[in-house]
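Let's look at chain A:
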Amino acid sequence: MALLDIRNLSIDIETAQGKIRVIDKASLNIVDGSIHGLIGESGSGKTLIAKAILGLHNSNWTVTADRMFLGKTDLSKLSQKERRQILGTEISMIFQEPSSYLDPSQKIHTQIESVLPKKTMQQRFRRILSKIKRAHISSRRLQIKELLHKVGIQNDVAVLNCYPHQLSEGVCQKVMIAMAIANNPRLIIADEPTTSMEAVTQSQIFRLLYKLNQLNNTTLLILSNNFANTSGISDYMTLVYCGQTVESGSYKQIMGSAMHPYTQAMLKTMINNEEIYEHKAQLYTLPGNIPSSNQLPIGCRLGPRCPRAQRICVKNPTLTIKKGHSFRCHYPIKLS
Partner candidate 1 sequence: MLSFLIRRLNLLLITALILTIIAFMIDRTVTISHATTTLDQRNYIAQYFSYLWQIINGNFGYSSIDQQGLLKRGLVFFASTLELCFVALLFSSLMAIPLGLLAGLFRNTKLDYMIMTIAIIGLALPVFWVGVMAILLPSIGGDILPVDGNLSLVYDIPVVTGFLLIDTLLVTEQYGFFAFIDRVAHLILPALVLSFFLIAEIVRLTRHSMTMVMRSNYIQTAYAKGFSRTKIVFTHALKNALPPIIPQLRLQLSTILSFAMTVEIVFNLNGIGKWLFISLKSGDYLVLPAGMLIITGFILIFSIATEIVMVLISPLRRGSLYVDK
Partner candidate 2 sequence: MRLICLLFLIVSLSGCYQNKALTQNTLIYCTDSQPTSFNPQISDDIASLDATTHQIFSRLVKIDSKTNEFVPDLAKSWERSDDKLRYRFTLRNNISFHETDYFQPTRFLNADDVLFSFNRMLDVTNPYHTVNNQSVNYFYNHPFTNLLSAINKIDEHTVEFVLSKPDVTLIANLAAHYAVIHSKEYSEQLLKEGHPEKIDFQPIGTGPFKFKSFDNNGTIRYTKNDLYWQSMTNIENLIFFTNPSATKRYTKLLSGECDAISYPAASQLETISHNKEITLNSKSTANISLWAFNTQQDKLKNPKIRQALAQAVDTETILNAVYFQSAIQTETLLSKQSWALKPRFDNDLFNPEQAEQTLKDLHFDFSQTLRILLSDSSDVFNPNFHKTAELIQANLAAVGVKSRIDDLHEIALKAKLDSGNYDTYLTGINVHINDPDSIFRPLLSCNSTPETGNSSNWCSPNTQVLLDQSLTESNFAQRIKNYYHIQDEVFNQRPYLPIAHVLRLDAISKSILNVEVNPLTGINFQNAIKQDLN
């Protein structure tokens, strides 16, 4: 069952040179309880899609979508207030470079506490009562402590009393994750959660995310530019190129039978230790560069770089779906 169902999401951004369609009919279908990798080079629009899901867009964006459902709620029809209620409780987000995403002037404790569910009148009342009874229950403190332990921070007291700039990136990211899971959301979007981190920390974070998925059955959407890294833990993957979703499918489908030339190119770029490269042999890359956002090619945006491109590629290919494996290509690679 699909938790997040997005069909034909387009984002236009108003710039000095007119409107630019940065996301062109992207589709995303996330299965409940799975880990979904959204993979694309940097600048391909992954973050934009994530922000569009969260509704964190600026006023000069126009977001249109045929379908945009989170479970049964239509995200595109939410009012600001309703959306805010969903954010944090239903969907939460983890960012890259976490230390900059934490308020530098507040202690970690305050920041975590602010995401915890608001105290109801009853709870406050109970708390006052408990004070009268001199039975000291600091449920919130406990809650926070529990959260921190969940994300693998042991020395919780020290961390809680720190300002973000006193902590390392890895710890900050763990704090971010702790904040994200505080309300047990159904979907966590992790936007390149491990960039600019050491390898050990990276794998720690990935393990943590994986554990979350396994233990809490939280759905994860991992945005990444690292095909190799992400593919390891993803159940499903979607590849984005220049704002177009090129191929989407389960791990097996993608790894085993990539239909789109871009996916294949990505697969080829993965350094495979079993193969033996010749001395001074060239590693595989796609020719050309990613076009800049104000000079996007029409039709299939991979067109100019695609080894299989033909004249018809100036038209936008339609989405082909086979057994949950979808792709957009006029000349898909034949199954071998």
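Please note the rule applied: a contact is a pair of C-beta atoms (placed from the backbone, for glycine too) under 8 Å apart; a residue touches a chain by one contact, two chains touch by 3 or more; residues count from 1.
With respect to how the candidates were assembled, all candidates are chains of the complex that A comes from, given by their letters.
Everything numeric here is computed off the predicted structure, so don't read it as measured data.
For chain A in this complex, the touching partner among the options 1 or 2 is candidate 1. Of all the residues in chain A, the ones that touch candidate 1 in their complex are 54, 56, 81, 83-89, 92-93, 95, 97, 100-106, 114-115, 163, 165-166, 176, 179.
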